[in-house]
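Removed: one protein chain of the complex. Kept in place: all other protein chains.
Lettered A and B in written order, each chain numbered from 1.
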Amino acid sequence: MKHTKGQFKKRGVDYDVPTYMPTLPREYYQSEDIYAEEAEKIFWRRWLMACREEEIPQAGDFVVVPVGDESIIVVRDKTGEINAHFNVCRHRGTRICVAESGCFDAGVITCPYHAWRYELDGRLKAAPMMTEVEDFDKADFGLHGAHIGLWGGFVFINLAEDPVAFEDELAPLIGKFEDWRLPELRIAHKLEYTLECNWKIILQNYQECYHCPGVHPLLAKWTPFRGAEHDCLGGTVIGGYMTLTEERGSMTMDGKAAAPPVCDVSGDDLQRVHYYSVFPNLLLSPHPDFVLYHRIRSEGVDRIRNDCHFLLHPDVMADAARMERFQSAIEFWDLTNRQDWKVCEQMQLGLKSHRFKTGRYGPMEDVPYALDQEVLRALGHERTT
Amino acid sequence: MKHTKGQFKKRGVDYDVPTYMPTLPREYYQSEDIYAEEAEKIFWRRWLMACREEEIPQAGDFVVVPVGDESIIVVRDKTGEINAHFNVCRHRGTRICVAESGCFDAGVITCPYHAWRYELDGRLKAAPMMTEVEDFDKADFGLHGAHIGLWGGFVFINLAEDPVAFEDELAPLIGKFEDWRLPELRIAHKLEYTLECNWKIILQNYQECYHCPGVHPLLAKWTPFRGAEHDCLGGTVIGGYMTLTEERGSMTMDGKAAAPPVCDVSGDDLQRVHYYSVFPNLLLSPHPDFVLYHRIRSEGVDRIRNDCHFLLHPDVMADAARMERFQSAIEFWDLTNRQDWKVCEQMQLGLKSHRFKTGRYGPMEDVPYALDQEVLRALGHERTT
Partner (left out) sequence: MKHTKGQFKKRGVDYDVPTYMPTLPREYYQSEDIYAEEAEKIFWRRWLMACREEEIPQAGDFVVVPVGDESIIVVRDKTGEINAHFNVCRHRGTRICVAESGCFDAGVITCPYHAWRYELDGRLKAAPMMTEVEDFDKADFGLHGAHIGLWGGFVFINLAEDPVAFEDELAPLIGKFEDWRLPELRIAHKLEYTLECNWKIILQNYQECYHCPGVHPLLAKWTPFRGAEHDCLGGTVIGGYMTLTEERGSMTMDGKAAAPPVCDVSGDDLQRVHYYSVFPNLLLSPHPDFVLYHRIRSEGVDRIRNDCHFLLHPDVMADAARMERFQSAIEFWDLTNRQDWKVCEQMQLGLKSHRFKTGRYGPMEDVPYALDQEVLRALGHERTT
């Protein structure tokens, strides 16, 4: 099968995917300048998945989300609304919270340095002795705010002053995966990883199974690599699914389901593992029997923190025998993840070479190519090769 | 009380302190370029406190003082004079001393590489075989010299080729604190710290007590934070004092004196703790019963080494019972220092945020503002906000 522009279009492609698909030039993985540009134009401008709503159930509960040099407090206020604030006191720039999560018990956010106090919604409540100061208006000194978007129990943030509407940006996701009743699910387990590679490499890796036969023999057995189908090929939400060969199968050490089907999942979805990137930092994989997601945090041009979470229905989590069985899914994905991280890190190393200018994607790598195009579009760059 | 330009002038202010006092832009704490400019225009041009005279009592005794990329040997010569030399052999640039301190026993400074030998005063004494070389004049190859200034038992150095006169630069200090007879005092204890923050943050922190109620409950009990008075507000020497509430009190765990009054200290000084910055690297605190000083060494844009010393009269140091009691002052300041370092480091983190442009000092923070002005003046920068 030769891939042509026409064939891609049949699958609802937004991009004009040519037969010749070069990879990004090596500088996109090595250059501190391009990385700084990505921070500005991608991480500080696009919608980022911050946490699950369940992580901040009560008023005052917060998580702190690092975004490069920025740090964002995501906090539930007294009305039950979720807010996002830059974690910086307006007085002299002190970082207010150093804990990764917690609760503002007193219902106020207090800077530890000079005790300026802010409401949970960010307004400056009290600044000792500043009332004596001429021209000082508390209304001008609230915490800088970030934007919040909610979908499927996920909390997204956007650091831009005037971001693209959440509903427009994530449109392909809204209405999707209704059968999983995502908001009702809870975090059953979390695996934490640090990878020595650029953030784009993990997205590319997630979005093709060309590497599966060699890198993931077990995965390739449960979901043969030629069975990948894509239905979103462009924009923020990109992905598709792979087909399980085994009846009531799933991604576990023995290939059998790890848990009952999630909520209303039925029909074809019982035989599918979905893989969606929500550009730039969420990788979402609804399985028949659980939901897996990766939250990517870029910590430098060649460094990622990745927290891989497993979602289950609380009824399953309450059942000790079922949770014991569920370990097989955790074990499978931990094994598979580590196989991926190894090649991702080798790709980062290889791309140091000045002799390597650009590579060439093959027919099964149209989604990584689409991701690269999204990167270029976000940066406003043209390809020169 | 509203602070106005006029009020400040009553206290002998040199600077034109406006009602609106913005903090330095975040770049002054994060930018490698500005830091390099500070090295050149501040650390390599201003008078730096290097050590106490007592640390090099005999001919040949030396300490090595790091100043960013530079390393300075401070050494007492055979005439008893103190000299400062760049720690670099003129032959091929080898660092001569790697020890932090010691004694040149042979009365000469010998480079370990090719054995070029220098007099303690820096003159090249012998360079094997170089006498055979045409046009080689030993007089041209002495160690590069730095300048020395002495006050109160402190040894200051200046790396500039043609520095401002020591007596002019430190004029407000000369004649001050005579009652403590500083040259007679000796180092009783030293606390060593490393802080992950910019050097200016520790100076600012030292020069205001707006943070004391929240950060230092014990300190704020012995010296209430509203009791700060400044008498030097501008230039190299900036500071004032706080008033002890307790009769014969001091900064100790129980608020009572740690030792007898120092030498001739009497009257108001028995109830005062003085806090002076000697820009850019000495923080000097004469207490009624001891003298505390911090020697700051900037090791990078976001890293400081700080050695905190306690000075006492030798008679007190000879008395074991008194030294046991004196532990209470050491314990108090170690506790207080660590409280400060925590908020200093949080300020450094917060200032990474690109969203935070500049903050605003309050009425109790006029001295930090004056310090910032001194920084700008030294750099030759204008405020743009």
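Keep in mind that, in the parts below, a residue touches a chain if its C-beta (ideal position, glycine included) is under 8 Å from a C-beta of that chain, and two chains touch if they have at least 3 such contacts.
The structure displayed is predicted, hence computed values, not measured ones.
Asker: Write down which of B:98, B:150, B:318 or B:335 is the residue touching the left-out chain.
Answerer: B:98
Asker: Please identify which residue in B:37, B:53 or B:70 touches the non-displayed chain.
Answerer: B:70
Asker: Any idea which of B:127, B:220, B:291 or B:370 touches the chain not displayed?
Answerer: Missing-chain contact among the listed residues: B:127.
Asker: Against the chain that's been left off, what residues of chain B make contact? List them.
Answerer: 44, 69-71, 86-96, 98, 112-115, 127-130, 132-136, 141, 144, 159
Asker: Considering the entire assembly, which residues of chain A contact the chain that has been omitted?
Answerer: Output for chain A: 1-3, 19-20, 23, 26, 29, 210-211, 213-215, 342-343, 346-347, 349-356, 359-364.
Everything below uses one rule, namely that only the chains that are shown with their structure count from here on.
Asker: Roughly how far is chain A from chain B, centre to centre by C-alpha average, rounded to an integer in Å?
Answerer: That pair's centroid distance is 47 Å.
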